[in-house]
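Below is a structure I'd like to ask you about.
What you see is the complex with one protein chain gone and the rest in place.
Coming up: subunit A.
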Amino acid sequence: AALNDGLRSQVSAALKEGRVSPTELCQRCLALIKSTKFLNAYITVVEETALKQAEESEERYKRGQPLGILDGVPITVKDNFNTAGIETTCASNMLKGYISPYNATVVQKLLDQGAVLLGKTNLDEFAMGSGSTDGVFGPVRNPWSYSKQYKEKSVPKSHSEDEESNWVITGGSSGGSAAAVSSFTCFAALGSDTGGSTRNPAAHCGVVGLKPTYGLISRHGLIPLVNSMDVPGILTRCVDDAAVLLGSLAGHDPKDSTTIQDDFKPFELPNLTDVSKLSIGIPKEYHAPGLSSEILALWSKAADLFKNAGAKVVEVSLPHTRYSIVCYHVLCTAEVASNMARFDGLEYGHRSDMKDSTESMYAATRREGFNDVVRGRILSGNYFLLKQNYEKYFVKAQKVRRLIANDFVKVFRSGVDILLTPTTLSDAAPYTEFIQEDNRTRSAQDDILTQAANMAGLPAINVPTALSERGLPVGLQFIGRSFQEKQLLTVAKWFEKQVQFPMIQLEEVKRHDSDVFQHQKSASFS
């Protein structure tokens, strides 16, 4: 089996038939992690426990009793998910060295099905950011920076310039997870998505990024950014794999009162051939300022693809889209101010040496433990929550949020099944360029196409579509109805098949895994 195999179709079969063993898979991934260390995708790698889990999986396969499709499959998890006995940092000084005593529900579910946890991936501190550049362990590098496709297209500006300064960002905040999946060091990864944090890096790293409906997957153990918008995100290399992961994670959790009670039935995705009954909506407001002409063209081409295949493609309007960034800013910072109040240095995490008084200890601890971005959001949030401001800002934003959500309800009620939009405004920016603007500015710019789905709690998925002129991935986004993941993923799978997104050509991977290139897709969409 190759590192780029689909889980259900190939890996599972290979493991069952003994063509590859879990320990082999694990070792290959671990070796690749080592040789791609420069990507800085991982904060923690748990080699020993991973190999142990792999061995246990191997025993089960030998007995002919695998736990399921995920048994023996190497996966990674964003470092804002609690993992028992493993450092959980949120890429913050506040939690450096914090060993969590429990597993997040989603982590537990993966482990219960025999998945092999390789480590914890890098992110923006406390998931605040759209670049995965603002964590204490440094920025994550997009694997595509080192791809043949990108290097071919990039013209060095001077002799002294090399790929060191030319590397592009992964997007964020789940950049580490996206990079890990993109560079084949794992088969799937968990991210989180509050305003686009799974879909954005998925688009920039050329992988599938699924944001499930709010309430479908448990948040117990996910260190929250915005409780009313956060969801665990799924990053995989193909839509089928996302469906597998979804099936293993979704369902009511008594520990999370915001999960729905209804039974969830895992599903296999049908191979859609006839799209004539489908109605695809193109929201005109998503032709946002700053949208690159490249992506605009790609979006248009995708719409035509559906039309030519017989689907109904209509322009629709989500009129309150332009208020969503400001609305998000108010609600997000308010919840951040609240959620971060627990980090006082008393019970766990960083505690300052300042001993003059409890108050001074709190202040010093929080100043030392949080970066500028986190502190900035706390200050904003507390401002909006002040008694004299609450009605004007927080309540107003709640009302606007309702309007944004209603926009979607109206559109879906009018007969549209799925919305098709760009995921990002452009392909991944070089790091040196990205950091010219501050985190808040970047987040405001980059979240615009993704964050309304979080406001409305809707499922959305990024599907890698084509390479840009610079040789970097560009993805498109599908947004579906609440809890209609099956329909959403079915359409996404159809689209994925049409566009035949090319595989990344990474020297490191080639060295480790020549099988990988057996399945290389030659046809591409752009």
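Keep in mind that, in the parts below, a contact is a pair of C-beta atoms (placed from the backbone, for glycine too) under 8 Å apart; a residue touches a chain by one contact, two chains touch by 3 or more; residues count from 1.
By definition in this document, contacts and distances are computed from a predicted model.
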#### Entry: Hidden subunit of the complex - UniProt protein name among "BOS complex subunit TMEM147", "glutathione transferase", "GATB amidotransferase" or "WD repeat domain-containing protein 83"
"GATB amidotransferase"
### Sole contact to the chain not displayed, among A:35, A:49 or A:228
A:228
### Query
Of the listed residues A:141, A:199 or A:219, which contacts the missing chain in the full complex?
A:219
### Message
Please identify which residue in A:104, A:216 or A:374 touches the non-displayed chain.
### Response
A:104
### Task
Could you tell which one of A:335, A:417, A:446 or A:496 touches the chain left off the display?
A:335
#### Entry: Positions on subunit A where the hidden chain makes contact
81-82, 88, 90, 95, 100-102, 104, 219-224, 226-228, 254-258, 261, 334-335, 337-338, 340-344, 346-348, 355, 358-359, 362, 382, 385-387, 390, 394
